[in-house]
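One protein chain is absent from this view; the other protein chains keep their places.
Chain nomenclature is as follows: A, B and C, assigned in order of appearance, with residue numbering initiated at 1 for each chain independently.
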Amino acid sequence: MQITVLYFARLRETFQTPSETLDLPTGVQSVAGLIAHLAARGGAWSEELAGGKVFRVAINQELVDFTAQLQAGAEVAIFPPVTGG
Amino acid sequence: MQITVLYFARLRETFQTPSETLDLPTGVQSVAGLIAHLAARGGAWSEELAGGKVFRVAINQELVDFTAQLQAGAEVAIFPPVTGG
Amino acid sequence: MDKLPQARIAISVQTEDFDLGHEADVLSAGDRGIGAMVSFVGLVRDLNLAEDVVALELEHYPGMTEKALLGIAEEAAVRWPLNAVRIVHRVGRLHPGERIVLVLTASPHRHAAYEANTFIMDFLKTRAPFWKKEWTPDGPRWVEARDSDLSAAARWHQVVSKQYGNTDHD
Partner (left out) sequence: MDKLPQARIAISVQTEDFDLGHEADVLSAGDRGIGAMVSFVGLVRDLNLAEDVVALELEHYPGMTEKALLGIAEEAAVRWPLNAVRIVHRVGRLHPGERIVLVLTASPHRHAAYEANTFIMDFLKTRAPFWKKEWTPDGPRWVEARDSDLSAAARWHQVVSKQYGNTDHD
């Protein structure tokens, strides 16, 4: 399954990329699976996504929780808690 | 004791006067006493002030309750509940 | 609590219309401590008027009106951290769609600005000496006071203001 992942704000800077296209292994079906997959890269990925820090995930521009299922072609966004207004 | 009494809105129209200067009998010392004094005129005065209708009283432009004491020269206002805003 | 200067308070009772954008600009000009500004504008709406009502007329008690509005604003400034309060209330004849009243509150904190504004309107509607009369082709009639306004004002006696810390920036 291929998806697009977007990063914003501090995470965009820390990961040094605004977006990437990913071919997910068969076992990765949910947001939780995707986060584990990315954290397995180690370094900043592990620190930000598996280090107890708070972040938010949206699928196709809707906020979701970690049990949400991924669909092929989905636009997934990972970002820090919002601070607008 | 001499005071000025002002009437507003519906009461001004019903009593057909915006204001009057009153020489109060010695026994009239409080707002309650003034109201009884005015209601004793009968007719509209009795209907409006002794007929269970709701009205408000201010002394020198401050809302007061019926136990408030009068002072010589006071500006007393009697008016219906307010409806601005 | 933030160290606030005493709140700037300005009150007007006037027949003329007011300009919301201009009033907001004046209120915030030069005060960099303001993080939140809330405005309330009351309008003459036609839903609450009988079919035949062509205008409202607002009578007031000159002198007491300004004192009552100032007292309400000062009480709000004691309860909430406010930089500034502006109240404009129109009197005279008004038609559907026209503005009646403006309340502007400015604070470092958004909830303080919201709550102070609501408080001012609730007390304005029960303590400020204004009276509305509806004009119809058959003649005028006075608008009756509403119990809902009295209960809206009464609820503030139970409210204990929350603390506004200096990290709560707007």
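The rule is short, and it goes like this: a contact is a pair of C-beta atoms (placed from the backbone, for glycine too) under 8 Å apart; a residue touches a chain by one contact, two chains touch by 3 or more.
The structure displayed is predicted, hence computed values, not measured ones.
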Shown chains touched by the chain that is not drawn here | A, C
Touching residue (missing chain; options C:8, C:79, C:93 or C:111) = C:111
Hey, which chain C residues sit against the chain that's not shown?
-> 2, 19-22, 24, 28, 32-48, 96-97, 108, 110-111, 113-114, 117-118, 121, 146, 148, 152, 166-170
Which chain A residues touch the hidden chain?
-> 6, 8-10, 54, 58, 61-63, 77, 79-85
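Note that in this section only the chains that are shown with their structure count from here on.
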Indicate the whole-number Å distance between the mean C-alpha point of chain A and the mean C-alpha point of chain B.
-> 72
Indicate the whole-number Å distance between the mean C-alpha point of chain A and the mean C-alpha point of chain C.
-> 47
Whole-Å gap between the CA centroids of chain B and chain C | 27
